[in-house]
Structure formats: structure tokens, C-alpha cells
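Structure, as C-alpha cells:
Missing here is one protein chain; the remaining ones are kept as they sit in the complex.
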Amino acid sequence: MTITGAGTADWFDVKGTVPTPKNAKRLKDGTIGLITGLFLLVALLVLGIVVPLLSPFEVEISIDTPFLPPSGTYWFGTDGLGRDVFLRVFSAVYLDLGVALIGVLIPFCLGTIVGIGLAVSRSKTLNAVAGSIIDGINAFPLLVLAIALIALLGPGLQSVVVALSVTNWARYARLARTRALVVKQQGYIEATQTLGYSKPRTLFKHLVPNVSSETTAYALSDLILVILLIAGLSFLGLGAQPPTPEWGAMISDGRPNFQVAWWPVIFPGLALCWAGVSLSFIAEGLTRRERDVKS
Amino acid sequence: MSVNAMASESSDVLVEIRDLVIGIQRTRKDRLLIVESANFDIRRAEILGLVGESGSGKTMVCRSLIGTLKRRSASIFAGTIKFDGMDLAKLEERQWRSVRGSRIGYVPQSALTGANPVMTVGKQLGEAIRRNRKRKEKDVRRRVMELLELVHIRRPEVVYDQYPHQLSGGMRQRVMIAAAITQDPDIVVADEPTTGLDVTVQAEIMKLLKEIRSELKMSVILVSHDLALIDEVCDRLVVMHAGTCVEVGSVSAVARTPLHPYTIALNRSRIDISTPGAPLITIKGNPPAVGEWPAGCRFSDRCDFVQQDCTVGRNPVLVEVRPNHWSACLHAERLGGTSE
Partner (left out) sequence: MSDALIEVRDVSVTFGSGSRAVRAVRQVSLHIEKGEAVGIVGESGSGKSTLARVLAGLQRPNSGEVRFAGESIYQRGKAYRGENRRLVQMVFQDPYGSLNPRITALSAVSEAVRVHGVGSRKDAIAKSLELLGRMGISERDAGKKPRQLSGGQRQRVSVARALSAQPSVLLADEPTSAIDQSAQAQLLNLFRGLLDGGLSIALVSHDLGVIRYLTQRVYVMKDGEFVESGLTVEVFDNPQQEYTKQLIASIPGRELHKALS
């Protein structure tokens, strides 16, 4: 056996130990995605404030001839009622994102609390009853259940939020419960018992953070879904009512005349994509970071 | 040792691993090296032990032998693995198919994840047998039974129709060994095959590996972090530390006169069953992490015998200090008398 060491020589002389270039690491740990996502989101939010403030036009009132194509005056053209599409698209930012945020936050909080509570509780009856309610709700597709509820409550954004809260919490509860049951078995939770930590300390410092990290990750991807859902419900006429500027409703308004004028449909659609893409960048970035914490 | 013996030994060499460099290509310019200098031979019908702490690169070396580095997004950057006129280091995935399984068998770390949970033992082994050539259904079944008996599974006709989860850990690992030897390979790679198994089961599995070596004349590579285990079952061993082979030699030679401070330290840190209570001499510090290897010898900052020239320049390469006993220590000659 002869050993030359030749193979190793050229590696070793050049590199010593291999440095990790910052950008490669960042791409891997999600920092770049996170920054891109945040930049896109902030840009959208800023436009949502600035455009309505600076625009010379009115959101809900006709200002010119209908279906004017995009031009120097009307950047995104005008819609069927002669309103400025540019202004309307960006006026809808806070409504669309805000309703979605509330529509996610309520079920997120409710579900996480219920899920952890069930995992911690020793009552078998409670777990059986709540478990079957959760499974029952989850058995239906979210959209179908939401439409049914809105049909009961009457159309409108408030109904959408209520419907989302009533249906979506079950998904979070199931996730939180499963996760909490796993975390509960971990040595660090058992150790809190032998160390004599108080129940609240164990719960809030050790159990909840390790459960909510999971539900938070889900909430972020859920937010994208809910934005689309709200737009979808509004498109069906169940959500935002005219003349409120809302992307789904705007697309619905413009749809019959799409052959003549594409701009009242395409621009709200693009805004919807913008919101979705920026959030998915953020979600992906955060998930990667979380993976880093765990592995 | 006579010249003749040397010559016959070298003709027994089955696999020749030289200057093997394995790592992960992270970006176009950035490579993270995991194994930087692997150098050893695998001889015909021997059990070769591969010892090292976690992160020493032993698993990566194994993967390079069965061509599954890609699955861990790692690849071979340099070096050769000569086996039967081929260089395994340069094999394409298409070519691997005729080597993996049929020439080099593999026993995974965990028998639970290694087996397909929804296929019976008989079906899985049968599939492995049929893989390369067409065979009659009856012949396949006979061969599976033969294999199950070979790995000492009692009542093979029952086990044939069972699913992996119905078997105990030891039985499952026996099935995995049977799967590894279905195609009569020249080499069986066993990566920590008894992790998580009980000592009594471990002893049985080791006995089985010995039988495979002596009766089927296959070479076995046994990866483990347990030096005691390696000492007991292996003929020769390779000690790895921080991506480098630091000592290669016969088990008896390495046990009697270890020629690398790391091996000496490992020996001292292990529990001596015959004199309980003697303090264990631990190795200073922690093993260097991948990508944070120090200059010079990678063991230098944990070494009790460190000299000035140990901490500069390249990582020392293996040198044949005594016949058939290699060490990568610059001062191996001086260590000669410091064993036990």
C-alpha cells in the first residue's frame, strides 16, 4: 500500500479549512428569502398608504369614461364605472390583508389554546368530545363550510371573518394538540417535573413556545390561503360588497367585459399574486430558520 | 514476515481506497470537506473495522463504497476506490446498479427504516434475488428459505410471510443481513448494525457476521464507535478522526502497540471490564467539527504528545511505520513503546 497524499495536497494548500461564504449560508438558512419577502410586503403596504393619499381621484366615484385603457393619467386604466383602477387596487391592500390577518389570528389563537389545553388536560371525556368536534369540522373542506355559514349569516366581510374563525380553529387545534403531545414526552418537559418547576412556568416557558412555533409556521402559509379565500368569497359575492374596493370583488366586476377591457381584471389579480408571493417568501424563510433551531 | 507472505497478502486486496476526498458542494466555489484523506485496503474474506467518533467521516466512506453519497448531497472530489478493475469513485449511477447489491451488499444502521414496512420478508428478499436475473418462482422461494436459514432465523417458513414490524430488532437485522448477501457479494458494508440493539442480540449479530466472513468468504466492513466491539470481531481496523484515516493495521498490532495518539487515547477512555473503578482517561476537548479542522495534525490540540511540528502545515498522511501497520502520526516511531 503506497500513499502519496497527492490527492489531498491541492485541496489542503488552497483552503486550509473551508470558509463558508455568507451568501450561501444565508440562502440556506432562509435570510435572503425572508428579506426579499419583507421588502415586497413593505412595498405593498407603503403603496397601500401612499397611493390613496396622493391620488387626485376618488375611490368609489366615477371620474371618467368607463374602460379607458392604461395611460399616463390612469396608469391601470378605468373600470366599468369609470373609476381609476390604480387607486382602487392599492386602496384594497389594507382591507384584503387586514381581513385575512384577523381571519387567521382568531383561529390561530383559539386553536393553539384549545389544542394545548386538550393535550395537557387529563380528562378523557373532554378529549373525546373535543376531539370529535375537531375531527368533524376538519372533515369538511374549509371553503364549503365557510360558504354554508355565510349563507346563514348573510354576505359581508364580517360574516367571512366569523365563518373563518368558526371553521379554521379546528385545524390549528389538531396541529397544536398533536405537537403538544409529542413535546410533552420530551425529556425537558419531564425534567421540569423532577426539578419542581411550577405548572405555569412549564407551560409557558417550555411547552407553549415549542408548540406555537409549529402552529405559527402553519399560520403563515395559511395566511396566503386565507387571502385567496377572502378574495374568492368576494368574487362569489359573499364577501366585500360593492362599491368597497376589494381584489376579488374587482375581478368579479370586470370579468363580464374581460374581452373588451382586461385591465380591471388583471391588475387586482396581480396585486393578489404580489401579496401571496411576498408572504410565501417570508413563510419559507421563517420555516428554514425554524428548521435550523431544531436540527 | 517473509517476502512471500507480503506478496500473497497484497494479491488478496479486494478494494484499494486511495486519497479519497468526500464533501458537499455547497455553491460553485464553496466545498465543505467531510472526508479529506481516506486510505486503506479491504482484503478478501476479512472483517475490517472502521472506528471513529461521530463526525469523523466513517459513514461517508461507507456510502462511497455503495454509491449512495448523492442521496446526502455529498460527492467524491478526488481519490480512487479500485475494485475489480473499476474505479468506484468515478462510477455513474447507471453503472452502480450492477455493483450495488450484487457485488457490494449493505446492512443499514437501523433495521426498522431499512426494510419496507408494507412488504413481507419473503417478498422483499425475493425481489432482491430476482433483481438481476429472471428466476422461477419456486427457485426464488427456495433461495429465500436458504438465506433465512443461513442467517439463523428459526422457523423461516413463518417469518417468510411476516412483515418487518412483527419481528424483533435482532430478527429484523438478520433479515437485513440476508438481504445484503442475496446476490453473493464480495463485500458487505455494515454501518453500525447493532445501534440500539441489546448486548445479547449484538453478540449474535457479530457471530453471524463472522460466519459470513469464514463460511461465505465475503469481506465485511464493520463501522462502529465501539472500539471493544471492533477488537473482538475484526481482523484489521481503520481508525478515523476528523475526516482522516489516522491508523490502519491488524487488530492485534493496534491493540498491542497503537501508533497514533488518538488510538491510544481511545483505548484509555474505554471501560476496562477486568479492572473496574480505574479512572477513565478522557480525551481533552471535543472532536473538531466538520469544516473547523485545525492546521497540521487534526488531533494536535487534543493530543498528549503534541510537538511543535504537529500544529503546522498539512494534515499528516499515513506512513507504514511497521510492516502492515500504518500511522498518520509524525512521531509514530516514538509512540511504539507506550501502549497499555
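So that you can tell them apart, the chains are marked A and B in the order they are listed, and the count of residues begins at 1 in each.
To be clear about the criterion, contacts are C-beta pairs under 8 Å (C-beta built on N, C-alpha and C of every residue); 3 or more make two chains touch, one makes a residue touch a chain.
Keep in mind that what you see is a predicted model, and the values were worked out from it rather than measured.
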| item | value |
| --- | --- |
| Contact set of the excluded chain (shown chains only) | A, B |
| From A:Gln158, A:Gln186 or A:Gln241, residue that would touch the chain that is not displayed | A:Gln186 |
| Touching the absent chain when the full complex is considered, from A:Phe57, A:Trp75 or A:Tyr197 | A:Tyr197 |
| Omitted-chain contact residue, chosen from B:Arg97, B:His152, B:His225 or B:Arg322 | B:His225 |
| Touching residues on chain B - with respect to the absent chain | 53-54, 169, 198-203, 206, 225-229, 231-233, 255, 265-266, 269-274, 276-277, 279-283, 286-287, 340 |
| Missing-partner contacts on chain A, residue numbers | 185-188, 190-191, 193-197, 201, 205-206, 209-210, 213, 292-295 |
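Everything below uses one rule, namely that only the chains that are shown with their structure count from here on.
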| item | value |
| --- | --- |
| Chain centre separation in whole Å, for chain B relative to chain A (CA means) | 48 |
